[in-house]
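The other protein chains are all here in position, but one chain of the complex has been omitted.
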Amino acid sequence: MTGGISTLADHKRRRIEELTARTSEAGGVSLIRDAGRRLLRNPTAIVGGAIILLFLVIAIFAPLVAPHDPVQRFPELTRDLTVDSIPGATAGHPLGSDPLGRDFASRMIYGARQTLFVGVLATLIGLLLGVLLGAIAGAVGGWVDVLIMRVTDVMLALPSLLLAITLVALASRSTQWTVIIAVAVVNVPIFARLLRGSMLAQRESDHVLAARALGVKRRDIVLRHMLPNSLTAVIVQATLTFAVAILDAAALSFLGLGDPDINRAEWGLMLGVDGVRYFEVRPELAYFPALAIIAVALGFTLLGESMREALDPKNRR
Amino acid sequence: MSDALLEIDDLKVHFPIKSGLLFDRTVGHVYAVDGVSLKVRRGETYGLVGESGCGKTTLGRGLLRLVEPTSGTITFDGTDVRALQGEKMRLFRRRIQMVFQDPMSSLDPRQSVESLLVEGLKAHGLHKDKADVQRRLRSTLDSVGLPASALNNYPHEFSGGQRQRIGIARALVLGPELIVADEPVSALDVSIQAQVINLLGDLQDSLGLTYLVIAHDLAVVRHISDTIGVMYLGSLVEEADGDQLYERPLHPYTKALLSAVPIPDPQVEDRRERILLAGDLPSPAAPPSGCRFRTRCPWSQQRCAEERPELRVFDDTGQRVACHFAEEILRGELEMHDVRAELVRPDSDTAPAVGAELIQTRTDLPAP
Amino acid sequence: MVRVILRRLVQLVVTLIALMTLVFFWLRSLPGGPVDALLGERATPQTRELLTRALGYDQPIWVQYGRFLKNVVTGNFGNSIRTGEPVMDVISRSFPATIELAVAAIIIAIGLGIPLGYVAARYRGRLLDNATIIVTLIGISIPIFFLGYLLKDWLTQDIHFFPPSGRITTGLGNTDVTGFFVLDGLLTREFDASADALWHLVLPAFTLATIPLAIIIRITRASVLDVLDEDYIRTADAKGLRNATIRKRHVLRNALLPVVTTIGLQTGALLAGAVLTEKVYNWGGLGTLITDSISGGRDYPVLQALILLAAVVFIVVNLLVDLSYAIIDPRVRVQ
Amino acid sequence: MLDVRDLSVVFQRKGTRPVTAVDGVSFTVEPGQTVGLVGESGCGKSVTSLAIMGLLPRRGNTVTGEVRFEDTDLLKLRPQDLRDRRGRDIGMIFQDPLSSLNPVIPLGVQVAEVLERHQGRTRQAALREARGLLDAVGIPDPARRLKEFPHQLSGGMRQRALIAIALACKPRLLIADEPTTALDVTIQAQILTLLKELVDDSGTALVMITHDLGVVAGLCDTVNVLYAGKVVERAERHDLFAEPRHPYTHGLLQSVPRLDADRGGRLHQIRGSVSDNIPWPEGCAFAPRCDRVIDDCIGDTVPLEPTYRGGALRCTNPVPQEVPA
Partner (left out) sequence: AESDRDSGGDKGAAAGTFIFAGAGDPKNFDPIFNDDGESFRPIRQMYDTLVTHKPGTAELVGGLAESWENDPTGKIWTFKLRQGVKFHDGTPLDAAAVCANFDRWYNMKGEAAQSQMIYYTDVFGGFAGSPDAVYDNCKAQDAGTAVVTMTKYKGAFPGAFTLTAFSIASPAAMKQYAADTVTQNGDSFSYSAFANEHPTGTGAFTYGGWNKATGEITLNKNPDYWGDKAKVDKMIIKVIKDENTRKQELRAGTVQAIDFPAPADRKALADEGYQVLNRPAFNILYLGINQKNPKLRDLRVRQAIAYALNRAQLVQTKGPGGAVVADQFMPNTVSGYAPDVQKYDYNVEKAKQLLADAGATGLTLNFYYPTEVSRPYMPNPQEIFTVLANDLQAVGIKVNGVPRPWNGGFKDDVQQFGKQDLHILGWTGDYNDPGNFVGTFFGRAKVEFGDAAMSDMFTAIGKADATVDQAAKKAAFEQVNRDLAAKWLPAVPLWHAPPAIVATKNVQGLVPSPLTAEDFNTVSVTK
């Protein structure tokens, strides 16, 4: 039957033998890596990723990239500085001065650091709390679930920025952390619900059922099956949340509820406070941080959406 | 019979239908499994057939207590399974394993084959000896016809048939006595089906397994089963040895089912007399009174609406049937009549339920 | 259906009570507060004490809470600390302003968003589509207060085309019938005032509409693309139906379902966006009221009522959206 | 009446290798005839039917060959003209009746709109006629059903409604793409019986697409077996089932358990799976799974050659015919 494949071209024969006894040595490409490959082929993702990478590099190497210390006030800049005139570009200060006579270019560069810090931290804290709540709700169920869901209901009863405004307004002491926490808390119910919903779906899924049938411990089922499989949606959401977090922080600054320490070079703060106040005197003080914010928000949005696309089972294979 | 490995008596699984203003109240039940009794002998294959929604899966899950039965008893090798609690139940699971219909969704896409298989061992504390574990994995893979190199791969890198083999290996690795297979081949291509069916047969021969196979394809069930139970709307309507069932179906539903299965032989097909059933399977949330099948039965009588027929032993062949008029129909004494198709509303709603949640989800950025 | 509404209303009340309680206790636990706000730099220990007693802040917290609850149940939210007016008066005055702005914004967002999204989907992958995607992405990423500043600067200062702020030209807004100035003008036949109010509305409404507009465009586009992929569109094609019929009858209605939900969710964004927009354009609505109540001395009574109101509006709008969903989607109707 | 010649469909998406889903498929359908297209999932059945109807997604695919329907090449028609014929001359039924019906439009309108379009009926007249159609396909209480929505019907009823739509304008050709796959056997029997009656009564030609050999056995006059986008065997149904020549057809028939055969024992197995097709165009795609594979199977393109019984076969080493005892 399988007798005479002798005269076949070698490579074809080998290929057939391979296929006949197919063992799938496709090379251990995991699901995530598979999605990663799709991501790398997606120009949207590449643009988004490149933007973020660029800013990340700037943020990390800010001390090397920035010509000056972002909080140092320069005599040569303060000399010409008055309330209604802020020095523009001069030698050594390519973007000129800020309203306090500090090097604006350096502040923009350090701004990447602070801004990403605020966005990332707010997102991560929100993510952490949300995942914790959602996981507990999804894993424990029963009245714990009901309670957690009602709590998120209360939080969701206010639109997100409003909630953040309320939180900051209600904070007794405002610091950079107030802003970060407020923006983080706003996202907690979103992450919690996302995760819980996904975990509930997982709970009904065949592979969790299979694990239960195997007698796997409940804790292991939650930690090894339900949680990891539910996290993708949350991670995508987190990527998109970075953008929102940065924008929300800027909005809070604009409303006068932002970080009170204006020594801190953070784009949202720079735009919402100085940018707006000195808009006529030096519009660049608004344009530069605004463009930077738009770029970063855009980067995260692009990346998040292409991640969502890549992880969408519809697009698999 | 003392050689029964598994004995189920009057098992009921009812799902509550909940609704309420602030707190959910139960406003009705889905009678998914409604009084099923059966025995599976050691080493045999028991096949369960029935139309979609008749409660096969629920029965399978119920007896593994993956859904909690409402009432009834399950006895496995002398153990009262429903009495087992907590850790005892968990450890007991080793003895009954399950194979699922969809070979993709029943394998966690994030775990390699190795971790899928080791998981069960871990759960039962059998993973301590590394070398032993490796031996065990290899031999199990070998027995389902997969090379050892598959261990490092992920489920989605396999074809459907291979995935199903992985699913079977996962069940086997714990050395169970009974395997409940819920539609193990219906998601597979025809040409692959045979591979898996053969595999199940081979494993039974070599390992002395007992199977409870659930399927909707009567031909498949008949091929592999020693005993076949026919389910309709939550209960068994007939049970017999496979050949017996084919030769002499007693229940009108079984007759209709047999006559509806297409046979890939034009000559047989051209000769066949069909008993066409009118309408659809009624909703298990509102089953008809008396005999569940009477709304579609061409032999239904007044009595059928009033009295629910018991599953009774028909004669000394051991064939069991739940029909008041099985004898009369068999003897041709009862005239067939026309049945008006009743409209059955599907109860599973695909649309989002308003009111389920106060606010469903909220994202500040849209889905693309 | 009635049950569903009832159920949701009960949940709403529970949520609101929880929210109120939370806000109440939180507010009381803060330093500073109304006493400071009322007294300014001129506070002396003496006046402070007088005021603390007058306001009842020396009583135990649960007595204060009881009084607060009683008042709220009877619809009395107290008086604004800043202005001394009953909170309800302050809010009912600001409410129409915000509604006028939000309605205008949502009209813009829907009126432009759905057609643009649809067109983008139809010309998928072409220049128009790509341009739309890029513009909407920027629309989502831009801080809207900054956009407001830009628009204002360009269109009211560089060229005096639109009025820079406010709801109506000073001196014209004397017709206080409904509080909706555009409508008031029509009702009192002062069409001048109506046109003037409309003219004032343009820039703020566009600013506020940016994000919902961008989002509606994107959702519509995605949704139309999804629907075009559906089997029933293939069925319609197999029927030989004309393109126009398919679009009108089969594509649009199904594509609008997710858009409706989005619109509901966007009311939240609108409420939040209103805070920023109103500040930029000195629009005397709820948003301004919120900012004023916070920065002008933590005006608790107003803040409490505002938070409650925002929650009610947001939840009720979402309820309405769900209901309208039930109306367009027959699958939801059977309950 | 329908003459499909050398139909090929190639999908090409950005950044991926082109996929030849349908590869030179030819077959004909005569009036009143029922022709079966059988094959496993992914072999190109649906793509073939969609290509005939001109319903493939507009972007990313190339269709070559000819689809002659009563002397017009459907592939060459302008889209408007094709629209005039679809639904009027050719009807189509799809696999998943739920997703193939518009969820938000009442059934009545979905039936009536075909009549409005092709027969110029008014809405009222069309609805009246729709009621008759629903009645004819066996939907109880059709007057009320007109106002209802697809989700309110069971699967079988939905499929009946879809049939009513396809047959509304009494088309001369009906293409049914796995019309019973989603249904239970008892319902499948109902639908198959219904189809048979309707086709017999109206003289409509039927192209039946299915993966179930049993379904074909009872219904079709001629059967085309597809594998990996190619017709591998064509025969009159009695011939095909009595003496399958292609190893694939043969294997398939051997591998499915039969209700009427003896039970137990091992089934015949076909090795590997469909995804194990060879990746180059010239050879026989089934070769890697074939028990009868010889060198020639992989060398050149294997042509589809007529058999003396009027069928056709694409195999270099077919299953030998048994000598009648």
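Going by the order they are written in, the chains are A, B, C and D; count residues from 1 in each one.
As a convention for this text, contacts are C-beta pairs under 8 Å (C-beta built on N, C-alpha and C of every residue); 3 or more make two chains touch, one makes a residue touch a chain.
The structure displayed is predicted, hence computed values, not measured ones.
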Neighbouring shown chains of the undisplayed chain, as defined at the top: A, C
Which of A:G88, A:G141, A:P228 or A:P260 sits in contact with the chain that's absent? A:P260
Of C:T21, C:N76, C:T188 or C:S324, which residue touches the hidden chain? C:N76
Residues of chain C (touch criterion as defined above) contacting the omitted chain: 30-34, 36-44, 46-47, 50-51, 53-56, 68, 71, 76-87, 93-94, 96-97, 152, 156-157, 159-174, 176, 179, 192, 196, 279, 281-282, 284, 288, 292, 294-298, 300-301
In the full complex, chain A touches the hidden chain through residues 73, 78, 81-85, 99-101, 172-175, 256-257, 260-263, 273, 276-281
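The rule is short, and it goes like this: only the chains that are shown with their structure count from here on.
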Taking each chain's mean CA coordinate, chain B and chain D are separated, in whole Å, by 31
So what's the Cα centroid distance for chain C and chain D, whole Å? 54
Residue numbers in chain C touching 2 or more other chains? 11, 14-15, 140, 268-269, 315, 329, 331, 334
Hunt down the residues of chain B that sit against at least two other chains at once, touch-wise. 159, 162, 349-351, 358-359, 362-365, 367-368
In their complex, what parts of chain A are in touch with chain B? 21-26, 28-32, 34, 149, 153, 156-157, 160, 190, 193-194, 197, 205-207, 209-217, 220, 224-225, 228-229, 237, 240, 243-244, 301, 304-305, 308-309, 316
Which bits of chain C are touching chain A when the two form their complex? 11, 14-16, 18-19, 22-23, 26-27, 29-32, 137-138, 140-146, 149, 153, 267-273, 275-276, 279, 290-291, 294-295, 298, 303, 307, 310-311, 314-315
Flag every residue of chain C that touches chain D in the complex, lowest number first. 125, 230-232, 234-243, 245, 249-250, 253-254, 257, 328-331, 334
